[in-house]
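With one protein chain held back, the other chains of the complex are shown just where they sit.
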Amino acid sequence: MNKTAWKRLTKRTEFYIFIVLIALIAGIQIVSGGQLLEPTTLVTILRGMVVDGMFALICLIVMISGGFDLSFPAISAFAYSAATTICVNQGWCETNPLAGFLLAILFGAILGAFNGWIIANFKLNTMIVTLGTQTFFTGLTMGLFQMKEITSTLPASFRALGESYFFEVYNSQGQRSTLTTSIVFLIIMIAVTSFVLRKTMFGRALYAIGGNEVSAERAGYNVKRIKFILYVAVGALAGFIGMVRVCLARQSIPKAMVGKEMAIIPAVILGGASIFGGEGSVFGTICAIGLITVVSNSMLLVGIDSYWQNFFNGLVILIGITISAVQAKRQRR
Amino acid sequence: MKFKNFANKNQYTVMLLVMLAAVLVFFSITRGSLLWTGDAWYGMAMQFPEYGLMTLGVMFCFITGNIDMSFVALGNFATIFAVRYMAANAAEGASDGHVRAVIVTGILITLLICLIGGFINGVLVTKLGIPPVMATIAMQLVWQGLSTALTQGNTVTGLPAMYTEIGHSKMFGFLPFPLFIFIIAFILCALIVRYTVYGEMIYMIGTNVKAVRYSGINTDRVVILTFVITALVSGVGSLIMVSTMASAKADYGSSYVMRVILILVLAGILPDGGMGKIPDLLLALVIIQIIASGVNMFASLNTYYASLIWGALLLIVLIASTKLSGGIFKIRDDKKKKQVSSQ
Amino acid sequence: GSSGTASSSSAASSEAKATSETASVSAASAVEAAAEEKKAETGDTPTIAFVPKVMGQAWWDYVQKGVEEWSKDTGYDVIYKGPTEIDAAAQVQIMTDLVNQGVDILCFSPNDPDACEAICKQARDKGIIVISTEASGMENIDYDVEAFDEAGMGGFLMDQLASSMGEEGQYITMVGSMTMESQNNWADAAVARQEEKYPNMELVPDKRVADDSDAEKAYELTKQLLQKYPDLKGILGTGSFDAPGAARAIQELGLQGKVFVISVAMPSEVKDYLADGTLQSVGLWDPAISAKVMLNAGVDMFNGEKIEDGMDLQEKGYEAVKLNDKVIVGDGAIAITNDNVDDFGF
Partner (left out) sequence: MSEYLLEMSGICKAFSGVQALDHVNFHIRPGKVMCLAGENGCGKSTLVKIISGVYVRDQGDVFFQGQKLDRITPAEATRLGIQVIYQDLSIFPNLTVRENLAINSEITDRRRIVNRKRWTKTAEEALSRIGYQIDLDVKMGELSVADKQLVAICRALLFNARLIIMDEPTTALTKREVDALFRTVRKLKEEGIAIMFISHKVEEIFEISDDVCIMRNGKNVFEGPTADLTRDDFSYYMTGRRIQPDPFVPEHIQEKPVLEVEKLCADPYYHDISFQLRKGEILGITGLLGSGRTELAMSLFGLIRPDSGKILLNGQPVSIKSPEKAKELRIGYVPEDRLTEGLCMRQPIADNIMLASLDKVSRRGILNHRKLFSEACRWVKTFSIATDDPHKYAQTLSGGNQQKIVLSKWMNNNLDILILNGPTVGVDIGAKQDIHHLVHGLAHKGLAVIIISDDISEVVTNCSRVIVMKEGMIVGEMKSEEITDQRITEIIH
C-alpha cells in the first residue's frame, strides 16, 4: 500500500471502529477463555446482527442525505403489525410468506411517503418532522387501530422462515446452533446498499444532497423527488425489516420497536456517519453494529454481572465515540 | 391595533394560543363537565410540574444548540442516593428539625450529583468534541446502568413522611407545591434567559458558536455551565417526581425523555439552537398536559390517542409554521454550513 | 353538547380530521359522558377505573377483554386506561387524572407499588375505593387481590422446575427487567424455596439475567448461558417472554429433555413448545379472573358489604378467599401443561 492511500485510510472513522472491533473481539476471546469464537456463539451474533444491521443501513442512508429519521421503528411496527393482522384474519401466508412481506412493504411505503411528502414539500427539519410522525404513527398503531400481539396464531410460513437455516454448527460441548437463512436478507441489503450508495447516481445524489443541498439543486438533481423516493424506500424497507424480525422472533409485537431508534442511531454515528450529512459508509456501519452486538452478546461470557450490563453498554459506546471524536479533532489541527 | 402589532411580531406564539384555544374548546364541548372542575385542574397542576421542570432544564441545552437525553437517568441516579441517605438518617421519631436538616441535605446531594453529571456531559461535548446526541445517549445508559447496578433494580423507599407531604401540600391553601416550585423555577429561568449576560450568550452560541468564541468569550465554559443548569433544573423535576412517587428507582420517568423533546419542539425551541421563547414553552406544556388529561376523560379512548393527537398537532404546527414569516422549522442552511466548516 | 363537534373552531376540527375516526369516536363518547353524569348524580352506580401496567400488550389486552366481559355482565362501565410505556411515573399520572375525575372505585396493577402509595392515599382520602393486584405490600389500599400468596408464585415455579430437573443441578433466574418489582420478588421467592427445599440444586454465579421483555433477547441470553454454563440444567423465568424465547433456544440447541425452563407465560405463546416437549409446564394464573375479582370486591365495598375471610368473590378459584390483613388471596395458580393448554382462551 502506498503512503497516501494509507494516510487517507487512517483518516477514516471506519478504520478506527474496525480496529476497536478487532481489539474487542480479541479481548473478549481471551477473557472468556475462548468462548466468543466458538461457532455457536458466532452464528448467534450473526443472527443478532440481522435486524439491527438492516435498520442501521436505512438509518445510514437517511443520515447520508443530511436527514435524521426517528420514525423508522414506528413505521416498522405499524407495517408488520398491520400485515400480520391482515394475514391472520384472511388466513394468508400459511405456506408462502410473500403476501405478508408485500403488505408490510406496502404499509411501510405509505407511511414513508407521508414522511417524504412533508419533508420534501415543506423543506422542514427532518428530525423534527420524524419526531412528529413517530408519535403520530405510534398513535395510529396502538390507539386508532389498536393492533394486537400475535404469537401462537402467527402464520406457519413466517415461523418456517424464521426457523429455517443454512447449516448447523456444534461447539466443543456438542451443543448445536444454526445459522439462520435470514442472514441473506442482511447480506443482500449490505450488497444492495453499497451498490446503490457507491455505484448509482441515486446514491451519489444522497451524498451530494447531504454535502450541500443547494449545490445539488443547482447541479441539476431533482432534490425534492430524490428525498421523496428516499423516504418511501426507507419506509418500505422498515416494513420489510420488521417482517423479518417477526419471522425470527416468531411473534408480532406492536410495541417491540419502541425506543429502537435510540439504539440504532448511536451505532450509525459510531460507524462514522455524520449527523450533518454527506459522510458514512456501509462498512463502518456494519462494523459498529457488529461491535454493539458482540458486546451485548458477550457480557455474560466475560462475566459481567447482569445488573452492570447497561452500564458497560454505555461505557463501550462512550469509549468508541470518544476514540473517533478525539481522532477527528486531532486531524482538524 | 396593539394586538395586531403583537400578533405580527409573535406569530408563533399566536399560533400556539390558537392551538390551546382549539384544544380547550374541543374538550369543553366533548367533556366539559369533567374538564371544568377544580379537581381536574388540580390534577393537571400536580402532574406537569415534574416533567415541566425537566423541559425547562433541557430548554437551556436546546438554546445553545445542544441536546440532552440523559437527564431522566441522571435525575434517577441522583435521587436514588438522596432517598437512600434520607431513609438512613431520618429514622422514625427523629425531631422535626433533624428531619428537616436531613431533607435539605438530601436535596443538596441530588443537586450535587446532577451538577457532576451535567459537568460530565458538558466536558464530553466541548472538550472531547463528541456530538451531544451521542454523548448524552451514552451517559443515559451509564447512569441508568449504575442505578440498576447499585439498587439491584429495586425501588428505594423510606423517604421521611415530611418530604412526601411537602410534595402534596398546598401553598397558600390552594397552590399545589410542585406547581409552586415550577412557577418559581419558570420565573427564574425566564429572568435568566431574558435579563442576564448568560442568557444573551446562550442564544448567540446557539446561533454560531464560533463567532462567539471569536469574540473572546469562553464558549466551552458557557456550554458546560448550560449542561450543568440543565441537569440541575431537571434534577429539581426529579426531586418532585420522587416526592409524588415517595420513592426512587432506576427507570422512573423513562417516558419523559421523548415527551420533553416533543414539548420543546412544539414550543419552537429547537435543538438547532438560538431559537425559541420561554412563554411559548409554557403554552406548549399546557397544551400537552390538557391533551393527555383530556384523553383520559374519554372512557373509550385508550391512552395512545394522546400520542396520536400530540403527533398530529406537532405536524400541523410544523406545516402551518411554513406559512409564517421566518419559517423556524426549515432546514437551517446557515447552521449546516457552519457545522461543516467548523469540522 | 353532542352537536358541538361540528361547530367547534376550525383548528379543533382539523385535528379531528387528522384522524378521521376521532370525530366519530368523540361524538359517541359525548353521549357516554352524558350517561356517566347521570349515574354520578343518582349515586348508586359506581364509576370504576381499572389501570393496567401498560396498554397494548397481549397480557393486558386479555385483561381488558375480561374487564369488558365483566362490564357487560354487571352493567357497570369500567374505564380501562394504562400508560403507553412500562413507566411508573406515567402510570401515576394516569391515576392522578382518574382520581381527580372522581371515580368511585380504582383498581390497578402497579408497575411499582411504592410509587403509587401517595396517589392511592389521596384517592382514599377522597373516599375512593382502591383495590390493587400484584402489590401485596401496599399500605394505602383497601384490598389487594392475589391469585396466590406472594411467596407462593415463586415457590410454585420452583417446585415445577425442581421436579423437571429431578431436584438437582444448576439453574439460573430470568426476569423481564431488573426493575420490575413483582417479577423480581417471585424470583427471590423461588430462590428462597430452592435453598430451603432443594439442597442439590445450585444457583449459578450469574444468578439473574434480564431479557428486556423481549423473547428475542431471551433466546440470545439462553444461548449465551448454555455456552457459559454447559452444565446448566434449569432456567426459572418470571416474565412472560422468558419461556418462549428460552424454549426456542433449547429447541435449536437440541437440548430438549436436558435443559428445563419454567416461567410465567401466556398459554398461547408456549403452546407449541409444550406440544413438542421442549417445555413441560408453565406457571400462570388467569389475570382476567383476578381483574374480575378486583372489580367484584370493589363493587361489594361500594355497596357497603364487608370483605371477609372465606367469602365468595364469584369467580373460579375465589369461591372461598383467604384474607390476610388487606390481601385477598385466592387459589388461582395454575400449572399449564400440554394437557390443559387449550382450556385457556388466551
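Note that the chains are named A, B and C in the order they appear, and that numbering of residues resets to 1 at the start of each chain.
We take it that a residue touches a chain if its C-beta (ideal position, glycine included) is under 8 Å from a C-beta of that chain, and two chains touch if they have at least 3 such contacts.
As the structure is a prediction and not an experimental result, all values here were calculated from the model.
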Q | Among the chains presented, those that the missing one touches | A | A, B
(Q) Tell me which of A:207, A:228 or A:307 is the one touching the absent chain. (A) A:207
**Q.** Residue among A:67, A:139 or A:278 touching the omitted chain
**A.** A:278
Q: Would you indicate which residue among B:41, B:180 or B:198 is in contact with the undisplayed chain?
A: B:198
Q: Provide the residue numbers of subunit A that touch the chain removed from this figure.
A: 8, 198-204, 207-208, 210-212, 214-216, 218-221, 277-279
Q | Residue numbers in subunit B that touch the chain omitted from display | A | 195-201, 203-204, 207-208, 210-218, 274-275, 334, 337-338, 340-342
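One rule holds for everything that comes next: only the chains that are shown with their structure count from here on.
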Q) With chain centres defined as C-alpha means, what is the inter-centre distance between subunit A and subunit C in Å? A) 33
Q | Multi-chain contact sites of subunit A, meaning residues that touch two or more partners | A | 138-140, 142, 144, 146, 305, 307, 309
Q: Hunt down the residues of subunit C that sit against at least two other chains at once, touch-wise.
A: 19, 22, 55-56, 84-85, 178, 210
**Q.** Partner subunit A, residues of subunit B touching it in the complex
**A.** 69, 124, 128-131, 133-135, 137-146, 148-149, 152-153, 258, 261-262, 265, 270-272, 301-312, 314-315, 318-319, 322, 329-333, 336, 339-340, 343
Q) Of all residues in subunit B, which touch subunit C in the complex? A) 18-19, 21-23, 25-26, 29-34, 37, 39-40, 42-44, 46-47, 50, 148, 152-155, 157, 164, 167-168, 241, 243-247, 249-256, 292-293, 296-309, 312-313, 315-316
Q: Would you tell me which residues of subunit C are touching subunit A in their complex?
A: 19, 21-22, 54-58, 61, 84-85, 178, 206-210, 214-216, 219-221, 223-228, 230, 244, 248, 252-255, 266, 268-269, 271-272
